[in-house]
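What follows is a set of notes on a single structure, which appears directly below.
So, chain A:
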Amino acid sequence: MEILLVFIIGLLHAGGLYMLLRRSMFKMIIGLILLGNGANLLIFLIGRLVKGKPPVIDEGLKVFADAYADPLPQALVLTAIVIGFGLQSFAIILIKRVYNVLETDDLDELNSTDEEL
Partner candidate 1 sequence: MTKSLFLSNLMLTLIWVLATGVLTEENLLFGFFLGFGVLWIVTTGKTDRKYFYIVPTLIGFIGTLLWEIIKANFMTVKESIFQDQLEPAIIKYPLKAKTDGEISLLANIVALTPGTVVIDISDDKKVMFIHVMHLKDKESFIKEIQTKFENKLLKIIR
Partner candidate 2 sequence: MMLLIVLSGFLFSALTRPIGSIFKQALPWVFTALPVLLFIYFCSQIGVVSSGDSLTWTYKWVPSLGLDLVFELNGLSLLFALLITGIGSLVFFYSTYYLKGHAYMDRFYGYLSMFMASMLGVVLSDNLLALFIFWELTSISSFFLIGFNNEDPKSRKSALTALSITGLGGLVLLGGIILLSSIGGTYSFSELLSQRNSILSSSSYCWILVFVFIGSFTKSAQFPFHFWLPGAMKAPTPVSTYLHSATMVKAGIFLLAKMTPLLGGTPAWNHTLMIVGGITMVYAAIHSLFRVDLKGILAYSTISALGILVFLIGVGTEKALLAVGIFILTHALYKAALFLITGIIDYQTGSRDVSQLKGLQHVMKPVAIAGFIAALSSAGFPLFLGFLSKEIMYEATFKYAEIGILLTAAIVLTKIFLLVAGFWAGISPFTGELPENLKATKKPSPILWVPPLLLGVGSVLFGVFPALIEQSLIQPVFANISGLDTSIYLALWHGFNTVLLLSILTLIIGTAIYFQWKPSEGKFARTLRFEKISPQTLLEGFAVGFHTFAGVWTRAVQNGYLRNYVLSILAFLTVIMGYRFYEGVSIYLDWNQLSEITPSEVIVVTLMVISIIFAIVSTSRTASIVALGVVGFANCLFFLFYSAPDLAMTQFSIDTLTVLLFMLVLFKLPKNKIFSSKRIRIRDAVLSVLFGLLIAILTLEVFEEPSVTDISKYYADNAYLLAKGRNVVNVILVDYRGMDTLVETTVLIIAAIGVFSLIKLNLNPSKEQ
């Protein structure tokens, strides 16, 4: 299974970057979101896959009785997801504003601040 997940992680990264390489602002955001998903999945995978054993101590016990999934990567991914949400929503709104003000989706037309002078 890990192989499949690794494949998906690779695909998410490749796809995300491919989208970042496009000229459209919109695709850029899609790319960033895909990348973010890829990174989260990667962290999750690194923490090993354990089926059906959430890191929740059963009622009545003080410690885990048997195996459990590594909780730390989960916590990290959770934090990363929430942060990602903040950043992505900002980016999405930014795109909206850019479009409203500059009226184009084509990133190639948005290079006045790079020009000399």
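Note that a residue touches a chain if its C-beta (ideal position, glycine included) is under 8 Å from a C-beta of that chain, and two chains touch if they have at least 3 such contacts; residues count from 1.
Selection rule, in plain terms: all candidates are chains of the complex that A comes from, given by their letters.
Please read all numbers here as calculations on a predicted model, not as lab measurements.
Every option in 1 or 2 comes from this complex, but the candidate touching chain A is 2.
Across the interface of their complex, candidate 2 is touched by residues 1-15, 17-30, 33-34, 37-38, 40-42, 44-46, 48-59, 61-64, 68-72, 74-75, 77-79, 81-90, 92-97, 99-101, 105-108, 110-112, 114-116 of chain A.
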